[in-house]
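Below you will find the structure I want to go over with you.
One chain of protein is taken out of this complex; the other chains stay put.
Coming up: chain A.
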Amino acid sequence: MRLLLSASLLGLVATSAAAADKTLTISVYGISQDAYKEALYTPFEAKCGCKLVVEMGNSSERLAKLEANKAKPVVDVIAYSDANALEAAGKDLIQPVDPAKLPNLADAYEFARDPVGGNMAVGYTFYGTSIVYDSDVIDGVGSWLDLFGDKLKGQVALPNVSTTQGPLALQMIETALGSDDPKFAKAIDLVADHRDDIVTFYEKGGQIPQLMQQGEIAASVIGRFGWANLLKTVPSARWATPKEGQSGGMNVLSIVKGAHDPDLAHQFIDYWLSAEVQQKLAEGQVDSPVNQKVTVSDEIAEGLTYGPEMATAIKFLPAKSMLENRDAWLEAWNAKVAQ
């Protein structure tokens, strides 16, 4: 009897140890973590009976860590930009996802299903990047070239090339100049010619509301995720729809090569893509949904990149182009604009 009891006790200990052993380590951007915890992490832990370990930081830092731990991976799932994913794939740091294990992927926009090729990543959120302007100062902005026109002279802040928005702005300026050169030579030349008319090349988008509120600038280029905040600070601000279109970017999820439990990793990614989670994150204005089943009110949509019309209008900068030309952009910018 005693033997039986201790044997069953031992069994109990073993099962609880196994449950505690079932952990998934994710590496994410350090923003809005409270919202993610509520909408995603806690419900997932309850669902899978596992434990989530969350690592945070900016993407280049986390990518460097992934590379350093290549031989003995710590992280199972990583969230970063599409260009980061392509870089990680090139360095053999991630493994393909199996679309068959991600039933919710079918509800995602086409562009989010395999954004870097080879099923190396799936998009979980995206954003448009366009011109914002103060309607008290200027009637409207119809083209990306208006940023360099007389009306806005001395009243424009552009993103620095080192920011995520910088290359996206250059991409649209290059398009507006009628060129598809991935090196953005014409766009960089145009910015350099107007260098003295540009108020500043911002490094942090958070600066823009203050500068516009103070009357320092009348127009800038920002990602849609910063729009709600700008509108709150400057009610006369407007989101422009230039004739050349808008640019944009995407954040994606990948499974790290050598992940401890690939099935659990797939479960987690699928849950993140589910209408349920994407709905909650959209309502909190945390992430714009890639899941097409998500519906939100106009008021919430104002702070997001939402709806098929906006989504299909975005000219994403291909991750490949970002990776191949980044050094050339930086070099040309430093030589011509930063002087």
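As a convention for this text, contacts are C-beta pairs under 8 Å (C-beta built on N, C-alpha and C of every residue); 3 or more make two chains touch, one makes a residue touch a chain; residues count from 1.
The definition used in the following text is that contacts and distances are computed from a predicted model.
Enquirer: Name the absent chain by its UniProt protein name; which of "ABC transporter permease", "Sulfurtransferase-like selenium metabolism protein YedF", "Alpha-D-ribose 1-methylphosphonate 5-phosphate C-P lyase" or "Ni/Fe-hydrogenase cytochrome b subunit" is it?
Expert: "ABC transporter permease"
Enquirer: I'm checking contacts with the chain that's been left out. Which of A:I138, A:V199, A:L231 or A:A328 qualifies?
Expert: A:V199
Enquirer: Of A:S60, A:T233, A:T295 or A:T312, which sits in contact with the chain we cannot see?
Expert: Once the missing chain is taken into account, the touching residue is A:S60.
Enquirer: Based on the whole complex, identify which of A:G142, A:G215 or A:P235 touches the chain you can't see.
Expert: Result: among the candidates, A:G215 touches the missing chain.
Enquirer: Touching the hidden chain in the full complex, which residues of chain A are there? Just list them.
Expert: Residues 58, 60, 64, 154, 160, 162, 195, 198-203, 210, 214-216, 330, 334-335, 338-339 of chain A touch the chain absent from view.
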